[in-house]
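Let me begin by handing over the structure; questions about it come next.
Removed: one protein chain of the complex. Kept in place: all other protein chains.
Then we have subunit A:
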Amino acid sequence: MAYLQRLGVPLRRVAMQSRVFAASYHEKVIDHYENPRNVGSMNKEDSDVGTGLVGAPACGDVMKLQIRVDGDGKIVDAKFKTFGCGSAIASSSLATEWVKGKTLDDAGEIKNTTIAKELSLPPVKLHCSMLAEDAIKAALKDYKGKQDKMESTC
């Protein structure tokens, strides 16, 4: 809704309503889009950052999920960017919220079914949650790869 205020366009009573028209979207999915949390980028060259880039533009779904891990193996920050439908955006946004504060192993346990349940995704959108799980795993793999490389060069 901050949207409309920014626009400053005089409209016929559109500004006040916060409920949305799309019958098939769950409120939580809308919320992740309208109030995005953790949208952004980290420097992927940083040694404590793991980047997962999954999906394909040809499929209409691309997610980039990045995690920053501290010395104790705990994820302290996460950022995402997504090219995809509302459910894909919500799934990846939720993924970044959930990985924050978790250890690498716990983050790897996050399942697409839990994401789907939290967002009440309809069956046709389940693949969005699967891609989010893949994105988490890809970020973890990338981070581990960096750690292994660093150890081998030390």
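As a convention for this text, a residue touches a chain if its C-beta (ideal position, glycine included) is under 8 Å from a C-beta of that chain, and two chains touch if they have at least 3 such contacts; residues count from 1.
Just so it is clear, contacts and distances are computed from a predicted model.
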Listed names "Large ribosomal subunit protein uL4m", "cysteine desulfurase", "DNA replication complex GINS protein PSF3" or "BHLH domain-containing protein", matching UniProt entry of the absent chain: "cysteine desulfurase"
Subunit A residues touching the omitted chain (full complex): 3, 6-7, 9, 11-14, 17, 19-23, 25, 30, 33, 36, 39, 41, 53-64, 81-89, 124-125, 127, 130-131, 134, 138
